[in-house]
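Following this message is one structure expressed as structure tokens.
Shown here: the complex without one of its protein chains, the others still in place.
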Amino acid sequence: MPAIHQADEVYRNALILATLAKKMRVPSYATEHVPEKIGSFIPELAALCKGTMRKTQFSACPEGLVDLLTSKAPAGNARSLPKHLQKNNQDSERPSIVIAGVEAHVCLLQTALDLLNDEMEVWVVTDACGSRTERNRDAAFDRLAGNGAELVTTEMVVFEWLEGAENEHFKFALDLIK
Amino acid sequence: MPAIHQADEVYRNALILATLAKKMRVPSYATEHVPEKIGSFIPELAALCKGTMRKTQFSACPEGLVDLLTSKAPAGNARSLPKHLQKNNQDSERPSIVIAGVEAHVCLLQTALDLLNDEMEVWVVTDACGSRTERNRDAAFDRLAGNGAELVTTEMVVFEWLEGAENEHFKFALDLIK
Amino acid sequence: MPAIHQADEVYRNALILATLAKKMRVPSYATEHVPEKIGSFIPELAALCKGTMRKTQFSACPEGLVDLLTSKAPAGNARSLPKHLQKNNQDSERPSIVIAGVEAHVCLLQTALDLLNDEMEVWVVTDACGSRTERNRDAAFDRLAGNGAELVTTEMVVFEWLEGAENEHFKFALDLIK
Partner (left out) sequence: MPAIHQADEVYRNALILATLAKKMRVPSYATEHVPEKIGSFIPELAALCKGTMRKTQFSACPEGLVDLLTSKAPAGNARSLPKHLQKNNQDSERPSIVIAGVEAHVCLLQTALDLLNDEMEVWVVTDACGSRTERNRDAAFDRLAGNGAELVTTEMVVFEWLEGAENEHFKFALDLIK
């Protein structure tokens, strides 16, 4: 992470997303790339996720990400998921995923392009993504937008998950992003 | 407003739009979000509008904005609206709206996306919109453009409402933007 | 012109285009907006054009630009126009126009949008266009691109008109842009 451009902000935003996802029971997964060589996924983040998937390809799709995402969630979670998020993730024809990570122009890019190719709706959280160089990072965002990804920010995700000031998690979320 | 990036310019442009809208009898509405908690809509701006709508959802649509916009205007106003604006707003198949406000990436974004989803033609006046951070603001503009909104500036709206130098409000408008 | 952002560069590029257009016999027209009030079109540029059109609307289309552009050119000119430019401008189903000027977000924008609406292929030469503020200028370019205009630069036009190093006007054009 230290080599990543604006690493602190990227990490902070990923933490906000994972924390709120856990609180609102939005299923989340971590992927780690050849951890025995380049190190494990950040433990604080992994602990907030439902699971961590190991991979050797740069894209997480050839080694099973889509199966993981589209498998039926345990009944307990599905029931407790807020209604408007249930609709988006389970009833619609096009499943959606919120994605963030490093490096934006390698693993994240290749994964997102594969997901778009599988007809998923892909939200890329730009301020929770990073590359070593700003130019590679921004080129990844432009390319993802051109291929149909929805580029969003951490706060957009937070306020779209909440929907309004009366959401029971509103105060919790507001404290997170302060 | 003070926390908003370039707040002075945002406010100044919103004031120009509301003032000219009133002068040219283009119907305009203010929305205020949970005013008892985060304060009322700016009184100077509200006074220029036909009405102010309160809301608790971030998007203004679930609580009735579309009904407000597509309801028949009183006969007096409809007759006095300049012809080319009448056509745009009432006769065409796709009703249009000019939208501005704060925060660009939360309430304004969610409202605009809902309006686009309702098949309205949405003009977002970028220099009359703001967020606390420039990055969130610009990400909102990019996302809106990608979803079909027309990104415009205050001066574009002014000169497209006027159409030409012979418009009776030309001098009034020119003084406004100086 | 002095109030325009980067006025010198805008003027220099417009001059290059008009000079080469005249040399290569590409028909060109100037438009001037209410000249008795805001001054005549720059005489050096006007002298290079086939004609100058006066207008009072911000868009040049309601007062006859399209008729001017699509009227048959005099036989003498049509014959001497380079073959590949003849094809583009006269035989194809979609007539094309190269456009530049000030202010980018008012007269030029409204004219270009009207031309696009008329199914013309519109090339906007960005470095030969200007507005008083950079933000309005760039917003005009983004909006034009979103509406289907082809954004080009002066050098792009020059080298696409020439096609190759063996063009008889190659040396003349190279001296122009130096």
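Labels for the chains are A, B and C, by order of writing; each one numbers its residues from 1.
The criterion applied here is as follows: a residue touches a chain if its C-beta (ideal position, glycine included) is under 8 Å from a C-beta of that chain, and two chains touch if they have at least 3 such contacts.
What you see is a predicted model, and the numbers here were worked out from it, not measured in a lab.
Asker: Considering the entire complex, write down the shown chains that touch the omitted one.
Answerer: Displayed chains contacted by the hidden chain, ordered by label: A, C.
Asker: Per the definition of touch given earlier, which of A:Gln6, A:Thr19, A:Gln57 or A:Thr70 contacts the omitted chain?
Answerer: Of these options, the touching residue for the absent chain is A:Gln57.
Asker: For chain C, which positions touch the chain that isn't shown here?
Answerer: Its contact residues with the unshown chain are 126-127, 145, 150-153, 155-156, 159-160, 162-166.
Asker: State which residues belonging to chain A touch the missing partner chain.
Answerer: 33-34, 37, 56-59, 105-106, 109-110, 135-136, 139-140, 142-143, 146
The rule is simple: only the chains that are shown with their structure count from here on.
Asker: Line, ring, star, complete or other: which describes how these chains touch one another?
Answerer: line
Asker: Give me the rotation angle that lays the C-alpha atoms of chain B onto its copy chain C, rounded to the nearest 5 degrees.
Answerer: 90
Asker: For chain A and chain C, what's the span in angstrom between their mean Cα positions?
Answerer: The separation of the two C-alpha centroids amounts to 46 Å.
Asker: Would you please write down the residue numbers of chain B that are in contact with two or more other chains?
Answerer: none
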